[in-house]
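Sharing a structure here in structure tokens format.
The block that comes next holds chain A.
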Amino acid sequence: MLESLTSYLTSNTTPGQAGNVLWALIYIFLVFGGVSLAVMAMNWLERKALAHFQVRLGPMRVGPHGLLQPIADAIKLLTKEDIIPDNADRLVFWTAPLIILCASFAVYVVIPFGPTHAITDLNIGILFMLGVSSLSVLGVVMAGWASNSHYPLIGSLRSSAQMISYEVAMGMAVVSAILMTSLNRSGTGTLSMIGIVEAQQQQQIWYLFKFFPLGFIAFLIFSIAMVAETNRAPFDLPEAESELTAGFHTEYSGLRWSLFMLGEYAAMIAVSSIAVTLWLGGWLRPFPHALSGETWDLVFSLIPGFIFLILAAVAFLGVVRMPKDPYFRVQTMGLAGFGFLLGLIGLVLFLGPVRERIQDIFWFTAKVAFFMYMYIWYRATFPRYRFDQLMRVGWKVLLPISLGVLIGTAIVGVVD
Partner candidate 1 sequence: MPEETKSSPPPSAGQPKVPAREPVAGAPPSAAAEKSPAGATSEKPAGAAKPAGPLAEPWTSPLVAKLKARYGSGVCEAASDRGQAYLVLDRSITHEILGILCEEEEFDYCVDITAVHYPKREKPFDLVWILYSFPRNERLRVKTMIAEQESFPSSTSLWSGTNWLEREVYDMFGIRFDGHPDLRRILLPEDWRGHPLRKDYGIIEQDQEWVEAHLGIESGQ
Partner candidate 2 sequence: MPDPTPYPSPLEQGEPDKTFLDSNELILNMGPQHPATHGVLRVILKLDGEKVLGAECVIGYLHRGVEKIGENRTYAMFNPYVDRMDYVAAVSNGLGYCETVEKLLAVEAPPRANYIRVILTELNRLASHMLWLGTHALDIGAMTPLFYTFRDREEILKIFEKYCGARLTTHAFRIGGCLYETYDGFERDVKKFVDGVPAKIDEYEELLTSNRIWVERTKNVGKLGAADCKALGVTGPVLRASGVQWDVRKALPYAAYPDFDFEIPVGANGDTYDRYIVRMQEMRQSLRILRQAVEGIPEGPIMAKVPKVIKPPAGEIYHSIEAPKGELGYFIVSDGSTQPYRVRVRPPSFVNLQALDVMVRGQLVADVIAVIGTLDIVLGEVDR
């Protein structure tokens, strides 16, 4: 028992590959817990960042700077009355949010947070991800149909048509990246998520910059298609509030509604992870080759700790700027505690062994966080596309370009 615990720590594979069930379970808990936590953090961050884009403050009441708002929301949603419309198809109505949730969480099985930090490494990893995430369309269609109401039905039809359409362009872009993995001596590529990152490491280049601008265009196509795939602004037609009230989840409330939201945010993180893995070098730190060597390794491995220390400093700045009124004492103490926690994490990250194992995860998360911020930014900036325009962009713009990029990549790859 103890041996299997410790043997994994020194091994060089993922727990799934090693067949280490215990560690696989630990990883499943860690990843799913982490994702749920990330969804909550994202929820807070989105409201806060969006608010600052829009000259307002956002949540300020629950906890310092609304830090506890997601928890309050979760409690509210859990205790809310649970409504099932009379004429709804109960079974389908029940399973729809579960399917979406399962689909978007199952994807995390293959996401590599580091060379060994993944639940498992399927050799069809990327195929698995695309396949499983495409299953969430089912949930959307079922939810729309089961509600037995016009708005959800139209919303779900729109949404599924949109997701299927953009999957095509997305798939093409992915294939062009996979094609790049085969540019090695043996001439065989890989579908494994870890393999893709390792291929980038071997070729000493992020696929974003490979065959410039081909890789870049493929990346752009993917990052547009992934926004459409997750039904987010400016492609949030299925839940276009002003037209279809809330789209396919109009009739949902309380817990089941929150499952939809959880699924949506989890899916956002998942597709961002795909983009990071395929084009941004996954867990690799910036400039692993240009700035290589012991010293640079040390410098980059210290960055996570410093970032947390900076965050802690920001929190303490907030403490100083809090009004001195006794009314705010609890809030101030809470914020100070939060800052202290951040600082502690930062200090722990400086410890040698932790530093070594954590930095991959840190870089991966940082890259994903960039995409999450972009999601918020899009939402604050863009109006919403109309359905026919959305389809036109998907089929007549993105698909031809992605096909062209695919062919171009193949040609350049052969010529090279």
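In this text, a residue touches a chain if its C-beta (ideal position, glycine included) is under 8 Å from a C-beta of that chain, and two chains touch if they have at least 3 such contacts; residues count from 1.
On how the list was made: all candidates are chains of the complex that A comes from, given by their letters.
What you are looking at is a predicted structure, and each value in this text was computed from that prediction instead of being measured.
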{"item": "Complex member in contact with chain A (any copy), out of 1 or 2", "value": "2"}
{"item": "Chain A residues within the candidate 2 interface of the complex", "value": "50, 53-56, 150-151, 154, 158, 233-234, 236-237, 240-243, 245, 379-389"}
